[in-house]
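One protein chain is absent from this view; the other protein chains keep their places.
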Amino acid sequence: MAEKSNAPRRKSRREFLRKLGTTGAVSIAGTSLLFAGSKTGNSDKTPGSKVKMLDQNNRLVEADVSQVSPVSVKIDAGYLNKKGRKGLPGRKFVMVVDLARCRNARKCMKACQGAHQLRPEQHHINVLEMYDEENGASYFMPKPCQHCDNPNCVTVCPVDATFKREDGIVLIDNERCIGCRFCIAACPYSARTFNWAEPKDAEKYKDVPYDMELNVPQKKGTVTKCAFSADRLREGKLPYCVSACPNGVYYFGDENEDLVTNGTTRETVRLSKLLKQNASYTLMPELGTKPRVYYLPPRRS
Amino acid sequence: MAGIHKSEVTISQSGKMEHDLLRTVNWNGRFKLWMGFLSLLLLVCLYFYYLQLRDGLSVTGMHDIVSWGIYISNFVFFIAVSLIGMLISSVLGMIGYKWIKPISRIAEIIAVAFALVAGLVIITDMGRPDRLQHLVMYGRIQSPIVWDITIVITYVVLSLLLLYLPLIPDIALCNKKLTGLPAFQRRLYKILSLGWADKPGQFKVIKRYFRILLIMIIPVALAIHTVTSWLFAMTLRPGWDSPIFGPYFVSGAFVAGCAAVIIAMYFFQKNYKLQEYITNRHFDLMGKLLVLVSLVYVYFNINEIIVPAYKFKPFEVEHIGNLFYGHDSALFWMVQTGGLIIPFLLLMIPKMRKPLPITIISVVILVAAWFKRYLIVVPTQLTPYYPIQNVPERYHSYTPTIAEIAITVASFVLVLMIITILSKLFPIIPVWEMKEENENQKQ
Partner (left out) sequence: MKNYILLIFFVLNFGFVVNAQEWTVPAEEAEKVSPYIFEDDFVTDGEILYENSCTSCHGTPTENNFMPFSPPPGDPASEQFQSQPDGALFYKIQKGRGIMPVFENILAEEEIWSLIAYFRSFNKEYVQPEFDYGDEVLSELKFDLDFDENIDKLVVKVFSDGEVEEGIDVSAFVVGMFGKFPLGKTKTNELGLAYLDVDPSLPGDKQGNLDILVRVRKGYAIEKATTSMKIAEPAQQTSLIEGRHLWSTGDKAPVWLLVTFLLIVVGIWGVILYIIFGLFRLKKIG
């Protein structure tokens, strides 16, 4: 195996990734406070200081600290499962990948693998070097799950283990998955990967309750794939890959708002204008899968 | 048959036939040795399945690019071979061919054995066999897998009934005649004979049910293999994206099934000394049938390969190129010419349809048929739409591991065990039907 030969050189980096992965899991483990405001820690309880929290419609709102009492919700598997299948009402998530900005930094891949307990060869997002023209220059293309509106992978699933939510995200319930790998065969974008062996650090994640939106802990013999970081979206944060990019490749947002936010520059722009002004396209539209990930061409005119 | 006419002994023809055909129902030393060997082999293979259960599918050569390997191609092969029961008993039987009578039970046993084990093969491919019940609890009828499982179960039950119905009078006969058998076996016969007493009314009912089954198994058998082909054709992959996959698979199934039946016929003729019942004429006719189904299969092969090769669409090109002159070309040409075209051309020569040559040709065809399924399943996955990057080198090809091969061997061992037990437990040639045939000829 080619991988083995350069293993020592990459060890330290892996060690780091492993640590990152653990922190991701620990923060969701056990009990956690429902409103995001509690995260800032030092917010005192004197009237007048504000906290940010999600209201019933999952909109981020500010409220006075004196008006909310921190409700500690036991995050058990049942709660996570129900929440994971529901989705965020009134949202339609989209991603725009600006290929002209991609410099193959691969921070997105690292952040993703760290957050989702993935082995180095498992990719929820994979940066590919593409050669569209034999004589043309190559370019780099990050390829996450396209979260299609007509997802063939979901069509073929025999047990409803993978499903589409009302906010457009295609998720996997790895407690339901029987490991038939039909979805892997059906996906034309090769977006799915399988846990052939015991997942990375399985022992550490043993007692962590399963969070469908994070798809952690991973389980042996089940399929895993990009979830648009649904766990982060619920907190009003951008996906792991989007916020890790140093080059401003990713825009992410809600189609209903017609706004997308760049993960690096934090610049928020109109989705419709961004797509129109930059000759956007989707991957293999001829297959009729209707992807929710748009690409802006690799060269600026 | 000559021996029967010369016979001056007072035992009737049907009496001799009974004796000849029931003679094979016993548990002799060779049977025990053979079963012992198979059991040992199975145990070794099951150890590898234990390893797979423990360590996950990582013990196989499969990976994210080729996520369906020889388990699935073997499954397709098993389903294919099992279709022969339908072709011989049902299609030919309904047309009115009498010569299929002595081999129809062989075909049925092969159908039952392969269909049953196909169900197990698909479980070995599952990442989570412990969640099999999810298919019942959460079954989703939009998925071809759910259709496939439904139809496989239906086909197994129908094949079992198709095997069992004509067996009932024979089981009753065994129970009556074979008094020297162990008690458990006699008790089994008693239960299975369902109080059969050779009454005309009973024959009438059995024959009516049998006709219903013969009609019903045709669409079910076509469906089982068509749905299996849909597991591939209904995805968005370049090499599988073909509307003729259904008939392509079905015609291929008949080729594989015919070859399997011919091999079994040869084995039973020699080992059970049934030369009087399975004659050279049967081999000759089966050879002709094999030529016919091969012709149909070659026709579908031409369609399946020439059309995309002519159009030269991107992505399809990569797949076709891989088969024609790429990584899998050697296997491809061996299977297509050595395993399909040359054998069927040879079979057009009458001498080649004698028992021994046709059996050798059938073995070649059957082996080629197995690899043909491999060529349908695996190479397509190696040419996905998007380049294979940032993965270990081994993801660019697929090589089955020892464990994977052992588990596949286990499925064949199981098939052989089922065929052996069934052929030793019951007469391999339908006694009452042969007797009836005899009566009809006399009149």
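Chains: A and B, in written order; residue numbering restarts at 1 for each.
FYI, contacts are C-beta pairs under 8 Å (C-beta built on N, C-alpha and C of every residue); 3 or more make two chains touch, one makes a residue touch a chain.
Please read these numbers as outputs of a predicted model, since none were measured by experiment.
Visitor: Based on the whole complex, identify which of A:Asn174, A:Thr222 or A:Thr264 touches the chain you can't see.
Guide: A:Thr264
Visitor: Would you mind spotting which of B:Leu43, B:Met94, B:Leu132 or B:Leu194 touches the chain that isn't drawn?
Guide: B:Leu194
Visitor: Taking the full complex into account, what residues of subunit B touch the chain not shown?
Guide: Contact residues on subunit B toward the absent chain are 138-142, 147, 150, 154, 157-158, 161, 165, 168, 194-196, 199, 201-202, 205-206, 209, 212-213, 216, 220.
Visitor: List the residues of subunit A that touch the chain left out of this view.
Guide: Residues touching the hidden chain, for subunit A, are 12, 16, 19-20, 23, 37, 40-43, 49-52, 59-60, 62, 90-92, 107, 149-152, 154-155, 160, 163-168, 236-238, 243-244, 246, 252-254, 256-264, 266-270, 272.
Here is the rule we use: only the chains that are shown with their structure count from here on.
Visitor: Roughly how far is subunit A from subunit B, centre to centre by C-alpha average, rounded to an integer in Å?
Guide: 46
Visitor: Mind pulling up the subunit A residues that touch subunit B in the complex?
Guide: Checking each residue of subunit A against subunit B gives 1-3, 109, 121-123, 126-130, 143, 152, 155-161, 176-182, 184-190, 192-198, 220-223, 284, 287, 289.
Visitor: For the complex, give me every residue of subunit B touching subunit A.
Guide: 55-58, 60, 62-65, 67-68, 125-128, 131-132, 134-135, 137-140, 142-146, 149, 231-232, 234-237, 381, 384-395
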